[in-house]
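With one protein chain withheld, the remaining protein chains of the complex are depicted in position.
Which chain is which? They are A and B, in the order written, and residues in each are numbered from 1.
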Amino acid sequence: MRNILGKGLSSWGMMVLLLIVPLIFYYTGNAFYLDLATRLVILAIAAVGLNFVLGFGGLISFGHAAFLGLGAYAVGIPAYHEIYGGWDALASTNGFFHFGLAIGVGALFALVTGAISLKVKGVHFIMITMAFAQMIYYLVMSIEEYGGDDGLVIDMRSEFPLISLDDPIQFFLIAFASLALIMWLVHRMVNSRFGMVLRGSKGNESRMISIGYPTYRYRLVAYVISGAICGYAGALLGNFTAFISPEMMDWSRSGNLMFMVILGGVATIFGPVWGAIAFIVLEEILSGFTVYWHLPFGLMLVLVVMFSRGGISSLLRGKEDK
Amino acid sequence: MDTTLLVIQGLNGLQLGLLLFLVASGLTLVFGILDFVNLAHGSLYMVGAFICASLTFYFDSFLIALVVSLPLIGIFGYLFEIVVARKLYERDHLDHVLGTFGAILVIDTVAHIIWGANGISVPLPDYLEGQVSLTSDIQIPVFRLLIIAAGLASAALLFWMVNYTRLGMLIRAGASNRTMVSALGVDIKTLFSLVFAMGAVLAGLAGMLIAPITEASLGMGNNIIITAFVVIIVGGIGSMKGAFIAALIIGVIDTLGRAFLDDIFALFMSSEAAENSAPAISSMLIYLLMASVLYFKPAGLFPPKVR
Partner (left out) sequence: MKKLTAAVAIATSMMAGFSIADTVKIGYVTTLTTPAAIIGQDMQNGVNLAMKHLGGKAGSHDLEVIFADDGFAPDTGKQVTDRLVKQDNVDIVAGYIWSHVLLASRKSVLDNDKFLIISNAGPSPAAGKLCHEDQFSVGVQNDLGPMAMGDQMNAAGVKKLYIMAPNYAAGKDMVKGVERTFKGEIVGKDLTKWGKDAQLDFSAELAKAKASGAEAIWVFYPGAAAGAFIKQYQQAGLSESMPLYTSFTIDAISLPKLQAAGFTAALGSQTTQIWDPTIDTAENKKFVADFRAEYGHYPSYYGAQAYDTIKAIAAAVEAADGAKDRDAFRAAFKSVNYDSVRGEYSYGNNNFPIQNLYLREFVEGSDGIWTSKIVGTVYEPGQDTYASQCKLK
């Protein structure tokens, strides 16, 4: 059970570095890298959320970008109405309302689509989750008022007492704290009785059923939690970019999230964070070299899948833990 | 909304459906027999279009280029199977999705480097450029009629092959029970390679047929691959008949949606809003169809028999 943490000093060291290095960059005049780190941390939260169902629950969702997008629109739409009027009940700049709405919408969408999707198994599950994500992608695109395909520029960020998301340092620290908190929560859940059942049903569903666990219900709850986490990450992302577009929900974005989880190592606590770091750093370095950066990036993706199992976490974990 | 227009749009839908079928048939074979999720199948469609487009200028004839391109794309598919796909068969679907997602990025970028960002416009011989009158009101471009004919012919050939040849028998057997086929001593590796190459030829053909209409362009494969997946899921994985019928249904839904949905929306919202929302909503329809099919008949409309 220990290895579920992806143990080892390296992972804790990584978290410390992830906190400190961006701040060093910022104070040495490289503000852009703090932004990059903030985006990384936000995507890491989403990857942790996806890993909760994908890694621990064995539910391969190919539509998790939809939750991110919904979370972002949960910030954008109230802000839009605050600026441009209309729909007074929704108009707000209150951060608690924005984030609450994002979590609620993420959870609700997960509940509705999960209730349907979880009836099917295997590759059908992959496809039905993708179908729901595409539906919401096109639905948002069809709503002219919120910019449709062009996306929505919001001129303000969620407002909280005492803290200001306009301050890049505070924003980064909040995102980082959220990541740490969510990782801890996922760790607790995975190791609870609930988590045991979830992981058990991944390994051998019929046995869990015969022991008397309603696996469907357990999975649905896990899916809803995952949706809520990604909705929260989406609210952060919407605040961070101050620009929200249907593009955020494109199927290739869902693919990117999956890539982070696999690359880092499924069913580990730190894996998704490793994956997000690898993804963002690679994207940043390669795209700086050439416009053809998809070539080395894609090659690496193919090679990682072909020749490494268990991702970065398993490499670090070494043999003794296996 | 008169009948003439409905017929023409129906034909347009049929044409789109048949193209979808060409892409989806290869996908459903590979998926059904090899249990391999190949997102890069759309890249074969794109590469087919580019090869044919380049050769059209080389031979100065679209038809010769088409005939020469078919075996080339088959070889490309065969090599892809050996180098990448084969190594992934025994992995789970997750690895398939990611590995082939990476392959898409690689193939797209290599195509960008070879053929440039500019798409390639494919010239047709004069006799394919005009229109034919089916009745006095109904005119459709000759080339679209050719696509319909080629699509139907390929479908017929494929049905014959799957149902009446030894290879087809193995394919059918493989789709319903893979272990049994290999247990019977069939050289499963060669069978897999052949099936893969055949899928590549079909997808490539679709790309070659669409290129004179929309140009060969980067990313064209990524637009169609997701729709092709919808087709095979709706039709039932591994089922040729299912892929055929689902492709036609989806082709017609998509075309009619684009053609008439804005008029229908305009009945209960401003024409401005209808115009803006109709294209997106009509794109949504096919996913709605897929989700409902999956919910009510998880194995698809026409699942392959036995197991």
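FYI, a residue touches a chain if its C-beta (ideal position, glycine included) is under 8 Å from a C-beta of that chain, and two chains touch if they have at least 3 such contacts.
A quick note: this is a predicted structure, and the numbers were derived from the prediction, not measured.
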| item | value |
| --- | --- |
| Touch with the omitted chain, as defined above, among A:76, A:151 or A:255 | A:151 |
| Contact partner of the left-out chain, one of B:76, B:101 or B:143 | B:143 |
| Candidate in contact with the missing chain, chosen from B:4, B:165 or B:292 | B:4 |
| Absent chain, residues of subunit B that touch it | 2, 4-5, 8-9, 12, 15-16, 57, 112, 116-123, 129-131, 139, 141, 143-144, 210, 212-215, 217-220, 222-223, 255-256, 258-259, 262, 271, 275-276, 279-280, 283 |
| Missing-chain contacts mapped onto subunit A | 30-33, 35, 148-151, 153, 155, 241-243, 245, 247-248, 287, 291, 294 |
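Convention: only the chains that are shown with their structure count from here on.
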| item | value |
| --- | --- |
| Euclidean distance of C-alpha centroids - subunit A vs subunit B, Å | 32 |
| Residue ranges of subunit A touching subunit B (in the complex, touch as defined) | 54, 60, 62, 116, 119-124, 126-128, 130-132, 134-135, 138-139, 141-144, 148-149, 251-252, 255, 258-259, 262, 266, 292, 294-295, 297-302, 304-306 |
| Of all residues in subunit B, those that touch subunit A in their complex | 31, 37, 84, 87-88, 91, 93-95, 97-99, 101-106, 108-110, 112-113, 222, 226, 229-230, 233, 237, 272-273, 276-281, 283-284, 287-288, 290-291, 294-295, 298 |
